[in-house]
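With one protein chain held back, the other chains of the complex are shown just where they sit.
The block that comes next holds chain A.
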Amino acid sequence: MATATASSPVRDTGIGALLRHRAIGKLLLLAVAAAVLVPIVNAKWASGAWPDALTVDLTEPLGRTSDWIIDNRDSHPLFIYFFGHVSNAIVLSVRGVYLVLLAAGWAGVTVAAGLVAWRVAGVKLAVTASAAFAVCGLLGMWVPTMQTLALMIVAVIASVVLGLLLGLAGGLNDRVFRILRPVLDTMQVLPAYAYLLPFALVFGMGVPAAIIATVVYAAPPMARLTALGLRGADGGVMEAVTSLGATGRQRLFSARLPLARKELLLGVNQTIMMALSMAVIASVIGAGGLGDRVYQALSSVDVGQALAAGIPIVLLAVVLDRVTGAAGERMGAPAAGSASPLRGWRGWSLVAAVTVVAALAARFADRVDWPTGWVVNIAPPVNTAKEWMVDHIYTGVPVVGGTADWASHFTTWILNPARDGLQGLPWWSVLLIVAALAWLIGTWQTALTAVAAMGAIGVLGVWNKSLDTLAQVIAGVAVTLVLGFAVGIAASRSKRFERMLRPVLDVFQTMPQFVYLIPVVALFGVGRAPAVAAAVVYALPAVVRITTQGLRQVDAAAMESSRSLGATGWQQLRKVQLPLARPALMLALNQGVVLVLAVVVIGGLVGGGALGYDVVFGIAQGDLATGLVAGVAIVCLGLMLDRVTQPTERRTKKGA
């Protein structure tokens, strides 16, 4: 990672020289500071790993907190007059939606899905949407799908409302905006696993805690995009509206919000996607639905059954993504609305009427539940395929060796040296390296944040475990980048290949990670190697997409002129495309880091150990101290890695 950022091809122009000069200056300054501080630090706490004198043990206070909550939950006013009402309201809303969905029956829901999709996004998506719901039924997952859908509807509405409110505040007030940004950052980096347990303690196991955890995770994109949309409102229009004497509220509702429609819709879209990815994770605290089916199938090592529950999640994600995406595009071009008689409320009432008719028809035909005869069991063939793979490529394949051999080599040659190397470094030198990297790529503030994050990890007493996790993340990111750039370059050169790739990437991005944990163990054994493999699978699509897009957007004129100069395809790629696409590649690196880190917790379930295992352990044993400390350490790692890999120029431009 260090080489990727430091050895960037800067030409020897004046600016380049100056830049390098500044970099050398920063490093010199840092070296001087180190020369003064290191001897002092070393004299006081001479040890390789983080010194014990500088750690704080939180086991006692956190353990007491969790005991207090359990003992007072049924009597303390805070719970019976506040938290209790919140969780009751959530249970009631989910129940309400669930009952409506059950009453509509499979016919009503399928028809409604098709009609709504048709109304907002056209005929093609209408067919896709109905078909997707039918497949959920065919897989024998109708009831769990409805449970997940009920959960999703309530969670998405809550996230959108919260996100809108936060976004409004941030969009209209600069100070709120500045305060909000780090809060939103933390909400997104915090591994959901880490806060499931505290929420479950406070709001109760199951649905209420699951919904609140989902809202925490899914609201930030809505808030960011709302703020972005409001801030981006065209100055001229605002000026005109003000000159017409509109009040603040009128300005907001008649100009700012309508102008931000596109961002708002994109926000809804992002929120839905993130909420769905929580559906499975929330199952570990008993949220039920599809996630629970995946989780249950895994405990009997039944990949086929897990896939049968995973597919509906992917389908829901794809349909919701495409429909909201299409709605957003249509909204971008309001003039294009055809003179259809079904626009506006008339269209919607027709949708409602047809749905009711379909639901009633199914009811009279006594077919409210999905007919059991219409279920296709895909588990046996999938399991057979998995067995075949394991039998034939696990080990002893001539020449290339089996997957188990690769995993073992990967562990011995890459993961072990990386971990031992990091853990062997004196603790203060790790801080110095972090400071240098962050300062080179950003400002002294960036460097300070990164060092503070790393220092917090030491203070929490999980230094060695965090470095183990860090080694896994670095190895995972390296593999992801090599594969991602290769595939991305190939996709940017061939439209056909890109089209073929798209559904594959969709599936990898939305398939719950739990589903591929078992195949990963079957191929790579138990340990850190399968954990890294799972992380790579999850992070690869984003890296491929960003790379492809970045290379595609390289200025056509530059490409043309290089071609006219007789450059070969390879030269073009190396000398023109890659340097020009550097910002996109940096973003790919950053996303790779964030996404790989997100799977670290899941890696704990297949023997990844370190922080991920602690987080899982915390949930499983109801041990708030272990779980929360590891969770906070992951957040700190994420913060540090983000600062070390994301250039400051772009962060300021990102808007939110």
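Quick notes
To be clear about the criterion, a residue touches a chain if its C-beta (ideal position, glycine included) is under 8 Å from a C-beta of that chain, and two chains touch if they have at least 3 such contacts; residues count from 1.
By our rule, contacts and distances are computed from a predicted model.
Here one chain is missing from view; checked against "3-methyl-2-oxobutanoate dehydrogenase subunit VorB", "Glycine/betaine ABC transporter substrate-binding protein", "2-hydroxyglutaryl-CoA dehydratase D-component" or "Lactate utilization protein B", UniProt names that protein "Glycine/betaine ABC transporter substrate-binding protein". Checked against the full complex, the one of A:A362, A:A539, A:V616 or A:V635 touching the unshown chain is A:V616.
When the full complex is taken into account, the listed residue touching the unshown chain is A:T412, out of A:T412, A:S494 or A:Q553. Note on the undisplayed chain: of the listed residues A:L58, A:L102, A:A359 or A:L551, the one touching it is A:L102. Residue in contact with the omitted chain (choice from A:A129, A:L166, A:V207 or A:V554): A:V207.
Taking the complete complex into account, A:I518 is the one of A:A192, A:A362, A:V451 or A:I518 that touches the chain left out.
When the missing chain is restored to the complex, the residue among A:L58, A:A404, A:V451 or A:V576 that touches it is A:A404. Where chain A meets the chain that is not shown, the touching residues are 70, 73-74, 79-81, 83-89, 91-95, 98-99, 102-103, 147, 150, 197, 200-201, 204-208, 249, 283-288, 292, 295-296, 298-302, 304-305, 379-380, 383, 390-391, 394-395, 404, 407-408, 411-412, 416, 517-518, 521-522, 525-530, 603-609, 612-613, 616-617, 619-622.
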